[in-house]
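Missing here is one protein chain; the remaining ones are kept as they sit in the complex.
Moving on, here comes chain A:
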Amino acid sequence: MPLVPPPFDPELAAALELIKDTVSPGLTLDEIDAFRESTGVDTMAQLDLTADGHFDVEDRTVPGAAGDPEISLLICRPKAPRTPGPLPVVYHVHGGGMIIGNNRVGMSGPLEWAKELDAVVVSVEYRLAPEHPHPAPIEDVYAGLLWTAGHAEEIGADADRVLIVGGSAGGGLCASLALLARDRGGPRLLGQVLLCPMLDDRNDTPSARQMAGLGVWDRTANETGWTALLGDRRGGPDVSPYAAAARAEDLSGLPPAFLDVGSAETFRDEVVAYASRIWQAGGVAELHVWPGGFHGFDGFAPQAAVSRASRAAQTEWVRRVLGQG
């Protein structure tokens, strides 16, 4: 039976027309270097991190895990907080398929929430695959979280109100981070915001097969990202849940999760399955499947009606979790 992909939302389909020359759905290992040098990352790094002077922006070098190199944290603090006392923290992990990106990428959403909800944003720069395979990325992300929780007072923040957020690979790393924090008895997290997260190295769901060759991150690109991170172990029997959260057997005892994904993307089925498994384990999750959305649609086409709806749902959830609802 031929696989019929669900149609893209009309406005998103039109937006794809504009970016199809810059972004192609597939990506192979030998294209990674060229991809890193393309203009996309630079474009995203041009985001005004101060949000018109609302935030003080600082790059801070902090220790990595024992034996690992230091890592860099981008810290954005409200210049004039409206609320007295320590502020909540949005700890951000950028996306980029585990192979590209930096801690400026994907910051527009977290900065918007932080501006509206009076929070500090900390965005971690982690080492990228394939030069640095698992566990380098997740250990960097965990080390950044430990520093943030341990030095909360120093940055005007509240260690008991840390929310983690990431999109795509960053979403996958956040899911793993929540598991790691649980299992190592690390910082208690207020919530995890997993935006179209990259969760499953097996890369073999119906949606992965259905969307092959379409959108902006298809099954081939996904295989490239996971292989860069895991090498030959990708899809095999002994992949750690701290690399691919979908591999976790036990999803109980996790902080409340917000998950979203497009109906027309590779990750649809693994995200829906992950949310279902959180509920089955007695946990708390809110899941949005946006009709006709391709991977990362709200970042690529923020003006589309469905993008604005998805951004609003994210903001409202964060607001409720921070008790500002």
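Odds and ends about this structure:
Keep this in mind: a contact is a pair of C-beta atoms (placed from the backbone, for glycine too) under 8 Å apart; a residue touches a chain by one contact, two chains touch by 3 or more; residues count from 1.
Please note the rule applied: contacts and distances are computed from a predicted model.
From the set "CdaR family transcriptional regulator", "Cytochrome C", "Oxidoreductase" or "Amino acid/amide ABC transporter membrane protein 2, HAAT family", the protein name that UniProt assigns to the chain left out of the figure is "CdaR family transcriptional regulator". Of the listed positions A:Val23, A:Ile138 or A:Val321, the one in contact with the omitted chain in the full complex is A:Val23.
Residues 7-11, 13-19, 22-23, 27, 39-41, 43-44, 95-97, 100-101, 105-106, 108, 167-170, 195-196, 216-217, 221, 225, 295-296, 299-305, 307-308 of chain A touch the missing chain (whole complex, contact as defined above).
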